Structure formats: C-alpha cells, structure tokens
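Here the complex is missing one protein chain, while the rest keep their positions.
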Amino acid sequence: MAEQHEEAADRFADGTEISEQELAHRKEFLELGEEDVARLTAINDLARRYADAVIEDFYRHLLSFEDTRSFFGDPQVLQRVKNMQKEYFLRLTQGNYDLAYVEDRLKIGAAHERIRLPIKSYLGMYNFYLRAVAARLVDAFKKTPDEAWSTFLSLMKLTFLDIGFAIDTYINASERTIRAQQEAIQELPTPVLPVREGMLLVPIIGIIDSLRARQLTEQLLGSIRSNRARMVVIDITGVQSVDSRVANHIVQTVEAARLMGARVIIAGISPEVAQTMVTLGIDLGRIMTVGDLQSGIERAEQLLGYVVTRSRSGETATG
Amino acid sequence: MRASILKQGSVLIASVQGSMTDADLAQMRDELVLDVRRHRSTGVIVDVTMLEVMDSFAARTLRGITQMIKLLGATSIVVGIQPEVAFSMVQLGLTLEGTNTALDLEEGLALLKGPRIDHHER
Partner (left out) sequence: MSAELVVQIRVDADVLLARQKAREMAKPLRFSASELTLIATAISEVARNIVTYAKRGQIMLRLVSRGRRRGIRVVAQDEGPGIADINRAMEDGFSTSSSLGLGLPGSKRLMDEFDIVSALGKGTTVTMTKWER
C-alpha cells in the first residue's frame, strides 16, 4: 500500500514540468540568492539538533485538530509522513536547491494531495514550521539577533519556493482530474445506430458545442460508409436549444452526408424549437424535417422503399 | 496520368486516380465527352474513391464534367467521396450542389438502373 503511494507520487512528479529556466525564474522572483543559501546551510547543524522535536510538535499540533487528525489515522501512513517530514525539514538547510530538490518537493506535495489533505491544511503546516524554527533561531542567535532575522528571511524565501511547488502539485492534480473527466465525456459516444438496412439513427442529447458537433459529423460520415447507409435520421428531440450556430452544424452535417450519397431527415423539432428557429430566421433550406422521431423513421423507411405492415392478429402466436 | 474510363453497357465509369492533377481531370472530361457521344451512354459514374483531397479547383472541374455530361443528355453520378474528404469539402463550402452523389460504384450503378433520380431533392 505504501509502495503504491510512492509510485503514484513518482509518476506525478514526472507529470509536472519544471525546467531549469523556470526554477531560476522563481528563485529570482523570490530574490533567493547565494547569500540565502549560505545562511541556510550555516544552520544545518542547528536544524539536526532540533529536527525530532520540531516534527513531534508539528504532528502533535496536526493530531489535535479533528480535520487534520483524520488524515493520519493509519499509523503506517503517519509514520511514513513523519519520516518524510523529517527528511524534508533537514533538506531545507542542506543547500543545493536544484531540480532534484524540486522533484523531491513535488513528490511530497503529491503524497499529501493523494491522501486528499486540503491545501489549506498543507499551507497551515508551513506556517507551523516557520514559527517553530523562528523560535529556535531567536534562541540560538541570542547574541546576534540580526543574523537570526536574516536567516529567518532566507528560510522564508525558500519555504515560499516550496509552497509554490506544493500548490503546483495540487493544481496539477485538479487539472488532471478535470481533463480526465472531459475526456470521459467526449468519449461518451453519441450513438450512431443502424436501425434498418441502409438507415442510421442518430439520437442527440444535450448541448452541442463545436467540438462535439465536429466529432459527431466525423463519426456519422464514417458510419455511413461502414453501414452503407442511404438514409440518416438525426433526432434532436433531446437537444436543449437550436440557435444559428447549432443550425449551421446541422446544415454542414447534412451537406457532408449528401456528398456520400446519404439523405438526412431531421426529426424531433418541437414546437418551441420551431418557434425559435422562425424567430431567429434560421432556414434549414431544403433539409427534410419532421416534428417527431416516429414520423422521421417512417419517412425514412418510405424513402428506402420499405413497406411496413402489421400482421392481422397483432399478437405473436405461441405454442 | 491517364484517366481510366470503362464501359459497362450504357454506363461509363470514370475512375479518378489519387494523383491526378487538374490538367488530368480536364483531359478526363474531354475523353468522357467523346465517349458519351460515341457510345451514346445514358449514364456516367465518376468515381473519386482514390481522391484524397478535393479542393475548390478540383470541385470546379468536377462540376464542369457533370454539367457537360448533362448537356449531352446523360445522367452523371459522383461516387466514392470519402468521409474525411466530405468533411473538408463542407468546411470549404464545396457542396457540389446540383450534382448527384452516391456512396460508391455499387450504389451508383443501382441508382442508374433503378427508378428515376430526383436531381435536386436533398
């Protein structure tokens, strides 16, 4: 279980792209330079002495609040993140804040995101750190308070660099989810159904945006070829609104189908939609339209030369 | 590249090759006209299955072909427009209005042999 988290975090870090250039830019923006690095590495020994205590205080703080406690219920998870935090804490004062450092930070952020720790809690943790270290800095540099202050500012700069990356991982995770959901929606096919030999039915539901309309048209044209369809009934009963943009898409689809030898009937034009189209001056030209799906199918059958009869008894014989 | 025109009874089948230039298409048009008259064909199928791109130039030439055939008293049908090509054509605004179309050669022949074709009904 722990390994899975680690792997996922690794893959995550790979997904976020931070270049040398970007890192340099961020450091420049935070005015994090060589002197800051020097000050931080200077307090590495100090950090080692206080690391355990700071981490314990830190988690005691987290566990004392209900909403953060729930994330660390699993003792295995708790121990793992404690270890990671100690490493993180010490790493802050080890210098060498390069791309490898950043990768590490991204992994940690990802690990916290994966357990769904809210960003506010994650940021709250940084707040705790800075205060915990500030207190110890004041203590250690009693004789040279200026140095304590400068060192604290350097630490603050570095912490903000880290926070920036942490937020990136959270945002990236959200964006990935959104993208995945969008793809899933795109992939929900608008079915193109062969209902008779030579006839396709395309029931459209919901909102047609340009992308969906394009995909639908491409799909329909492909189906016309593979099904050798000569008639297509496009049912727009489920389409919420037909404005001139949608009408344009419909006209284009019909024209493209015709180039492939198929005729299209637009079925399911409700009285409301008809009214809107008249009001907007939308003219579908010579495209065949009917009010309901049933009429559309019957008309298509007629044009294909089908004759539908009902057997006299109206019931299938059994036995 | 020579156009390939085959005769099947009273129908001529002209297959457009993928790499045909506009000049080739024009040449095909001229040959078709001669053949329609020579054989007194009643139908012509222009098969563009191999055409990967139909731009406005090609569409114009194609239009010219079908119009000339019509003037000679024969019916023409364009067949084999591929899905991607049909899609591009409508984006470009090339609808080949007034031209009969069918899915492929088989459908085109069936149309020519069957009941009268309505030229202008969509």
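The chains carry the letters A and B, assigned in the order they are written, with residues numbered from 1 in each.
The rule we apply is simple: a contact is a pair of C-beta atoms (placed from the backbone, for glycine too) under 8 Å apart; a residue touches a chain by one contact, two chains touch by 3 or more.
What you see is a predicted model; the values in this text were computed from it and never measured.
Undergrad: With respect to the chain omitted from the figure, which of B:Arg37, B:Arg60 or B:Lys113 is a touching residue?
TA: Result: among the candidates, B:Arg60 touches the missing chain.
Undergrad: What is the set of chain B residues that contact the non-displayed chain in the whole complex?
TA: That gives, for chain B, the contact residues 19, 21-23, 52-58, 60, 83-85, 87-88, 91-94.
Criterion: only the chains that are shown with their structure count from here on.
Undergrad: Chain A to chain B: how many Å between their CA centres?
TA: 48
Undergrad: Would you tell me which residues of chain B are touching chain A in their complex?
TA: 79, 81-87, 89-91, 95-96, 101-104, 107-108, 120-122
Undergrad: Which residues of chain A touch chain B in the complex?
TA: Those in contact with chain B are residues 217-218, 221-222, 224-225, 228, 230, 252, 254-264, 285-288.
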